[in-house]
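One protein chain is absent from this view; the other protein chains keep their places.
As written, the chains take the letters A, B and C, and residue 1 is the first residue of each chain.
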Amino acid sequence: MLSIGVDIGGTKIAAGVVDEGGEIIAATTRSTPATDPELIEAGVADAVAELRAHHDVVGIGVGAAGFVGADRRTVKFAANLAWRQRPLADQLERLADLPVVIENDANAAGWAEYRFGAATEAKHMLMMTVGTGLGGAIVLDGQLIRGGDGFAGEVAHMTAVPDGQWCGCGRKGCLEQYTSGTALVRTAKHRASAGDSLMGPLVQAAGGDREEIDGPLITRLAQEGDPGSRELIAELGSWLGLGVSSISALLDPDMIVVGGGVVAAGDLLLDPARRSYGANLTARAHRSLAPFVAASMGNRAGIVGAADLAR
Amino acid sequence: MLSIGVDIGGTKIAAGVVDEGGEIIAATTRSTPATDPELIEAGVADAVAELRAHHDVVGIGVGAAGFVGADRRTVKFAANLAWRQRPLADQLERLADLPVVIENDANAAGWAEYRFGAATEAKHMLMMTVGTGLGGAIVLDGQLIRGGDGFAGEVAHMTAVPDGQWCGCGRKGCLEQYTSGTALVRTAKHRASAGDSLMGPLVQAAGGDREEIDGPLITRLAQEGDPGSRELIAELGSWLGLGVSSISALLDPDMIVVGGGVVAAGDLLLDPARRSYGANLTARAHRSLAPFVAASMGNRAGIVGAADLAR
Amino acid sequence: MLSIGVDIGGTKIAAGVVDEGGEIIAATTRSTPATDPELIEAGVADAVAELRAHHDVVGIGVGAAGFVGADRRTVKFAANLAWRQRPLADQLERLADLPVVIENDANAAGWAEYRFGAATEAKHMLMMTVGTGLGGAIVLDGQLIRGGDGFAGEVAHMTAVPDGQWCGCGRKGCLEQYTSGTALVRTAKHRASAGDSLMGPLVQAAGGDREEIDGPLITRLAQEGDPGSRELIAELGSWLGLGVSSISALLDPDMIVVGGGVVAAGDLLLDPARRSYGANLTARAHRSLAPFVAASMGNRAGIVGAADLAR
Partner (left out) sequence: MLSIGVDIGGTKIAAGVVDEGGEIIAATTRSTPATDPELIEAGVADAVAELRAHHDVVGIGVGAAGFVGADRRTVKFAANLAWRQRPLADQLERLADLPVVIENDANAAGWAEYRFGAATEAKHMLMMTVGTGLGGAIVLDGQLIRGGDGFAGEVAHMTAVPDGQWCGCGRKGCLEQYTSGTALVRTAKHRASAGDSLMGPLVQAAGGDREEIDGPLITRLAQEGDPGSRELIAELGSWLGLGVSSISALLDPDMIVVGGGVVAAGDLLLDPARRSYGANLTARAHRSLAPFVAASMGNRAGIVGAADLAR
């Protein structure tokens, strides 16, 4: 039984036919016309049509960055795309004549990791996706947690520091402001601007212009042994572990999957996260510590998870 | 179909026969010999035997303060009772010859509110129990969330303030240090010791000795209009709302039930909690705000919830 | 005995002849060519020449925004003007043939308040200037405190919140990020963006565009009774009072002068500051509380203070 998964990102629509083992057996892409909802939907329908020409599918799952309603049919709000209260499932069902399920993209990716990726051994999984921003997904006992409005899993906007860094969401001290690629780069730039000599190699590697520092550069220098870059990634890891320790007090997951671009730093990120989690987890003398593992499905997770949720 | 619920507290064992509507149709108590596990178990068995003499029951549910294993059979650790890795369900099944289920007491109470009390209309409930300490229970889509080790729902030990107040659990800044009856009283005493004139009426009502200030006194003066006492309860409410806003980012519950002794202050507590929750909830322009309601089952919740979980 | 005071701001050079009573008996201005140090100096010399044509003066005092060396002769660094290690006193003495003293502008203004303004009754004064940014000046027993490098009085960059808001200085949690006109406006915009209904009147008064909210608008609405604007100013006042309580633990001043544009809000700012200071001052049962008073010399303070320091 095949289904189609679609991952709508800010610049690209990626779609694939996915089998019951989580393998993508055919794939295609379209560019994302971010400002026009109807064009996005037409692009999705077009990609779906191409894939259906050669494959018999039972449904379509769509992962999208944004707040998706609890009924999995409506995008309530998307920061980077032109959707506001958009009945996306209705639109696509009309265009494609197949059942459609919508899901938040981080949730879709988390579901893929739980079903086919790094967390197949887990019963209760927490996924933290540390990319430009911070995403999250929670699967407890085989159920993807969605909440009353479908907004669950927004780990980014738990309060990490009262009266801390302002967040784009209008609140202060959100975890995302301490645990994301954006936070990583911002810290590097601020420390460089303040004349912190540990940032010297990074500035030099950025051609002498601290504004050119980016996440991949920090990761590369960290892997090459640069102490300043390692300190930056370790600090991010410590915040990640602290955040996970709070979530674990609440949900007690038995596996932590870490995804997103920053996980390219590997144990330079994960070891400080594990230490901080272990040091901050309540009652740790009486419980198991959950393993921190890197996500294993990469970019495919969005397509595979969405497709699987459509079955 | 009747079952028996047992609530093992620090000083008293309370047991009752509960029907399918959540009503207690017979009840009894024993005192709790806290230092001897076998005596506690004998007390439970004795209370159960008394109740079974007149009622036909299908099982026993036991709520206990402490960490209960995910299989609901073993108390891993209890701060105030002499249990360490105690196979409580096995012991009681041997004594009573009936199936036994063990549950954390806050979870049992939360389950009772979800099934029969303040949250019967809720789909996804968060319960916060603000008593001497802070307890929590989470029910999502009819499932009581227990986690990998059975330790879920420990809202008390989420980090509210990095490097904040030391907690008895060995960590810094736990939410319980800001949102509990103990925190309320400690704040009053510290402010009084520092010569804060707003604490004057409280000290006077405590017979001039600030060490005699306790939670019920603060609640009573607040209800009588004392500005200092109202400020203390409002501050606690603000922390409660801030904590709930973080949990809501993660789980998006559609109802918040507030229980415990401090809820006697009513809207003096709940209104500041609602305000703080509303002000700190991410994406609030795009979602519903969950109502904050007072728990409705009082002390019965532990017995009723435990009994219902045993069916 | 007359002297000349010069206040070099980002857009204007203001100069005046000042008598021993702190009165400005003649004044003139030039525009500030911010990017060319020599043009600024020529402008100062030109203004001085105009004033000396009619008045006999003994020296020149110059107040400038920036870090001024402990010897009062060199501007080490100025964020908004093109000075780096500039021997400003030497330059001006050459041009004007009179002794020249350089001083940080906040220090000059503080000195004027101490000698002739709101703090003539004080022995130990702390001045907090809450404008776009946050400035400070300390006078203890008649001595303006300058420090080893001349950098004393930088109240803006004391740490108010560990891991708090990033500051332009490259550090996290500086007091200026919580106690300045910039912080005031940023908070309003963030709360408005998050859909906080209390910010509604402000957005409306800004023509419906929250990006048009500014400090004077918030002050005006606060004075007209708008609860949201009052809350914003009161919150700023609370941070101000908290900062002053820490400084008072260290220096125990007997008067607090509050200057800068935000003080236009009067007691709407000062009362919350007083409350927060009183609540947070250590050992307050055993000491006097210092009065918080508004600065009284307005824009003249820079000229008058600089001139007086030149005598």
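Criterion: a residue touches a chain if its C-beta (ideal position, glycine included) is under 8 Å from a C-beta of that chain, and two chains touch if they have at least 3 such contacts.
A quick note: this is a predicted structure, and the numbers were derived from the prediction, not measured.
Asker: Check the options B:186, B:220 or B:275 and report the residue that touches the missing chain.
Answerer: Checking the options B:186, B:220 or B:275, the one contacting the hidden chain is B:186.
Asker: Quick one: say which of C:42, C:95 or C:158 touches the chain that got left out.
Answerer: In the full complex, the listed residue that touches the missing chain is C:158.
Asker: Spell out, residue by residue, where the missing chain touches chain B.
Answerer: With respect to the unshown chain, the touching residues of chain B are 161, 163-166, 169-172, 178, 186, 190-196.
Asker: If the hidden chain were put back, which residues of chain C would touch it?
Answerer: 67, 76-77, 123-124, 136, 138, 140-141, 143, 145-162, 169, 171, 174, 242, 245-247, 249-254, 280, 282-283, 286-288, 290
Asker: What residues on chain A make contact with the chain left out of this view?
Answerer: Within chain A, the residues that touch the unshown chain are 162-163, 194-196, 279, 284-285.
Assume only the chains that are shown with their structure count from here on.
Asker: Can you compute the centre-to-centre distance for chain A and chain B, using the mean CA position of each chain? Integer Å is fine.
Answerer: 34
Asker: In whole angstrom, how far does the Cα centroid of chain B sit from the Cα centroid of chain C?
Answerer: Averaging C-alpha atoms per chain gives centres 51 Å apart.
Asker: Could you put a whole-Å number on the gap between the CA centroids of chain A and chain C?
Answerer: That pair's centroid distance is 45 Å.
Asker: Two or more other chains touching the same residue: where does that happen in chain C?
Answerer: 163, 194-196
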